[in-house]
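Quick notes on the structure that follows.
Complex shown without one protein chain; remaining protein chains in place.
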Amino acid sequence: MSIVKRGNLKNSWYLPAILSGLGITFKNMILNLFGKRKMLTLNYPEEKYEYSPRFKGSHVLTVKKDGSIRCTACMLCATNCPADCITIIASEHDDPSVEKYPIAYEIDTLRCVYCGFCEEACPVDAIRMGPEWQMPGINGANFVHDIRQLAKRPNLKGGVVSVLDEEERHKAGI
Amino acid sequence: MPKVHINGKEIEVAEGTRLIDAFLQNQEEIAHYCYHPGLSVAGVCRLCMVEIEGNPRPQIACNTIVQDGMKVTNKSESIKESVKWVLDFHLINHPLDCPICDQAGECELQEQYMKFGQYDPEMGERKVKKRKVVDLGSKIVLDTERCILCSRCVRFTDEVTKTKELGIFNRGDHAEIGTFEDKPLNNNYAVNTVDICPVGALTSKDFRFKQRVWYLQDKETICPGCSTGCSVKAYYNEKGYFRLKPAFNEDNNGYWMCDEGRALYRHANKEERLLQAQVKADDGSSHMAPGAATKKLAAEIQGLDKQKVAVVVTGQYTNEEYDQLISEWLKPAAIQQVYHWKNKEDEWGDFDGLLLRRDRNPNSKGLQDRLQKASLVNDWSQLEKNLEAGQVDCLVVIGPEIQAYYDDMQDKLKLFQKAKKVIWLSSNPVENLVADYHIPMKTYLEKDGTFVNYSGKEQKIQKMQNIVSQALSLSDFAYLIAGKEIPLTGAAS
Amino acid sequence: MAVQYLTEHYDDKDFVSLKGYKAKGGYKDLEKAFKLKPKEIIEMVKASGLRGRGGAGFPTGVKWSFLPDNGEERFLLCNADEGEPGTFKDRLMMEKAPHQLIEGMLISAFAINSKKSYIYIRGEYEYVAVILEKALKEAYDAGLLGKNILGSGFDHDMDVYRGAGAYICGEETGMISSLEGLKGQPKLKPPFPAIKGYLGKPTIVNNVETLAAVKYVIRDGVDAFRKYGTEKSAGTKLFSVSGDVQKPGNYEVPLGYPLKDLIEKECGGLLPGRKLKAVIPGGSSAPVLNAEEAYRATMDYECLAEMGSMLGSGAVIIIDDSNCMVDLLHVILHFYHHESCGQCTPCREGTGWIEKLSRKIVSGSGRLQDIDLLDKVAQNMKGRTICALSDAAALPTISFVAKFRDEFEFFVREGRSKVKGNIYAQSAH
Partner (left out) sequence: MSPLLEKWKDYFQKPDRITRRVFVAAKGCCAIEVENLIASTYDIQRLGIDFVQDPRSASLMIVSGWIDDSFADEIIENYAYLEQDKKVVAVGICSVAANIFYTEKKIRLADLVPVASYIPGCPPRPEAMIQAILNLDVPAKKTKKMTYLSEVMKSNG
């Protein structure tokens, strides 16, 4: 039920409400005219936001200390992905302590909904959602990102090292 | 028939069954690793503990024989606790290999931990490190760290193949499964140890890292490898077929299958299949759709004198297809020259003592009966005489689906060249085949039907994933070659 | 008071040879036994209340009566493996009186009508095996073995089989697997050895002392034999006393003899200036008794079982206040981890786990919950395996942690032993 206030001068007459609205608009116009730096607008191409690491942007395949891909091709991310956009082909690694690694790891960014399920499913912190927002492309651009793009793209500066590394795990006897 | 109370339910069981069988037959969940119905009892995993009234200590169910009036439960608190702890003992030295282990998804440790374990582990000490990725020949990779020493594989090589290749070396928690000085484990039933291994200690090289198990579906069918007709499970998804595993079949192959049969999924995959019909037109062979090619062929041989048409059949197709062939084409077109191509018939008798028979066609008995019934049995030498004499205008060869065992294929090809027009029907391309028509056929995994094995037992096969959807089954071919349309129901669709 | 019943002529040098043994009345009881019928001998042994001296203490007569009389070939095995740490009584008996054992075995073999018997001796007792083989040759030459012994129509062969030094082959079925040439791993029970044992045939396995005592049951008759010992555990028992006493060694005392007197009288009391801390009454697999319980205990099956320990193989280990219990437990657990045969999971992984836990505590990096975890793992190891090795590892752990928890906690808090100063903190074995 709504409470109806009646009778006092302020709201039975429209003018005060209109004036207070316009007042705000003018206040901001004056502020923006003279205080350009405080203006809210982000002039996109020149200024860019730096998003926090928590931002679920485009994927990053982490690497081990020696630079090789941390992913062990266990397909858990591909299973957990609601959009089925990850395809992995595993093969045998010649070093018996590694044993399995992906020779092909592709994410179809046009199918990916950036929900972060793959990040949660990964047991070895091999895939992360980086802080860069999703890069658009003209029709025909390559939207299927492979290992080179996901792990070694230029602005990753040589790859992000995975937190969970195998050597410590084996040394600790787990 | 002794009566037993299992978890409160009164059950009647046959004499002398083991308690664990009584549990499993009545869908009662009981944790177990080392017990396998096809092998002897080892009683080493100590998981199938049950409490029997009047017995102070919990007993293992796999070694106790059912007595009348026994009251047994495995749901009491102490038993649940005991199963939790014994599972914990299994897992404390188990490596954290699930991401790279092929068995993940069908691993007993995972399943039984979720069913019975669900404890929070307290083991903080260093695990025992053992040898990883040990190469045991061309078929099997061994990982001794994952092994839980349930000794199923050792008992398999002792009792089933009697080759005694596997054994447990060293003592205590440094014990390892393995062969003597890592000699290859390559008897013809070696990959069965991969199926019975509850964990990922023994994995098959053929399936290594190919596909994750939870992406595959499976259906039961009959192995077309030889006339024993073992019942098998094929694992597939829309990309193709990935592996074959034995299915339990009481009187035929029990729990086992031979390794040669395990490779009989590769010929059904797209890479090895004949996708289009190859028709030798005047300007070099051109590709056509199978149905269209058959119709074209039907028009061509319409006018031919039916006496000059010869048909060679192999025993690799189903009964229904043979019936359709005879009733739709051979009978109406009154073709008499029908020959059953038996390769190395004299060796058909020998048998390797376990499952593999030398007659490498799954349905040669079914074909034989049908030809006898339709009185179309002709001697093979008759065909050779006609071919020499050049009387055969058109030779339709219903070729073998699995060509690996037809080692006399090349000289038969030379023989068949003598006919004026050679029509070849097979699911896979044939090496240096010169034929006017080569029509792709469905493999045994893509059609329903029945095979008759060596002892006359009829066994069903099921249609699974269509790899080459346009390929014809023999009955489709019979309809088309006889000038009819394939009926909508599709006898053997 | 120490008695000289079985060990009557042990100090006589030529009691070892057949001639000296016969001079002291040897092999007369064999003739006496041949006169009786086998059933009567079994009844006499049952009536005498003789119990197994190897460790389980199972009444020998009852064990013999389990044999099915289906005419199948039977075997008699003498378990001279003596793997239990702290036990050295069998070696004494076989060294000093091999013929006593041979005669006892012949009488038992006649009682259970078995044609073949083996003496499974411990691999390390090399020279004792030589003595035994010499005695056997003498017996064969004297017609006491082989065909038609002493004209009684009973023929019997006996061999010595040397083990390879595995503790697990001291267990009944473990020994049988080793004799059959298999890997020394216990077999599944049921079917017990009495029904399906060596080569699938009914087999009776008895300890050296038990078989030797059978000779004296025949010689003196039941009530003379029952003169020693208590009502339920009859006869005398050899105890091999070791640890911190003046005169450790083998002492034959009647069962039911108080432990206090065994320590003070027989073994000359503790070392000067030391106080008793604990006693392990029956070999390393028996739970430990603290000083107060030790002084109350009498050495027989019932009293020790009531106190939560067991008589076992009669190896009494005296521990005085100069020893550190945590380190002692680590040594015991290291033994069991090394000797576990690895067949059953609880024992294979459990012994490894508790040894690592105890090593962690001994090395000073343990936590308080490790002590509870040590106890919890031990509780969940016992009673779940084919043979009793996992109980043998678990029971001492539980009793050590329960009765000497303060030393464990001291170790965790201070990182050094309460008794031995800090020399233990670094040098974990």
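As written, the chains take the letters A, B and C, and residue 1 is the first residue of each chain.
Quick note on the criterion: a residue touches a chain if its C-beta (ideal position, glycine included) is under 8 Å from a C-beta of that chain, and two chains touch if they have at least 3 such contacts.
All figures in this text were calculated on a predicted structure; none of them were measured in a lab.
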Visible chains in contact with the missing one: A
Given A:27, A:111 or A:169, the one touching the chain that is not displayed: A:111
Full-complex contact with the absent chain, from A:84, A:120, A:146 or A:167: A:84
Positions on chain A contacted by the hidden chain, ascending: 33, 36, 40-46, 48-49, 82-85, 108-115, 133-139, 141, 143, 153-155
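We adopt the following convention: only the chains that are shown with their structure count from here on.
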Chain-level touch network, classified as line, ring, star, complete or other: line
Chain closest to the middle [Cα centroid of all protein chains]: B
Relative to chain A, chain with the most remote C-alpha centre: C
Distance from the mean Cα position of chain B to that of chain A, given in whole angstrom: 47
Distance from the mean Cα position of chain C to that of chain A, given in whole angstrom: 71
Length of the line joining the C-alpha centres of chain B and chain C, rounded to whole Å: 55
Residues of chain A touching at least two other chains: none
Multi-chain contact sites of chain C, meaning residues that touch two or more partners: none
Partner chain B, residues of chain A touching it in the complex: 72-76, 79, 90-92, 96-97, 99-100, 123-124, 169, 172-174
Of all residues in chain B, those that touch chain A in their complex: 96, 98-100, 104, 125-127, 129, 132-133, 208-209, 212, 214-215
Chain C - residues contacting chain B, complex: 166, 183, 188, 190, 337-346, 348-353, 356-357, 360, 373, 376, 380-381, 383-386
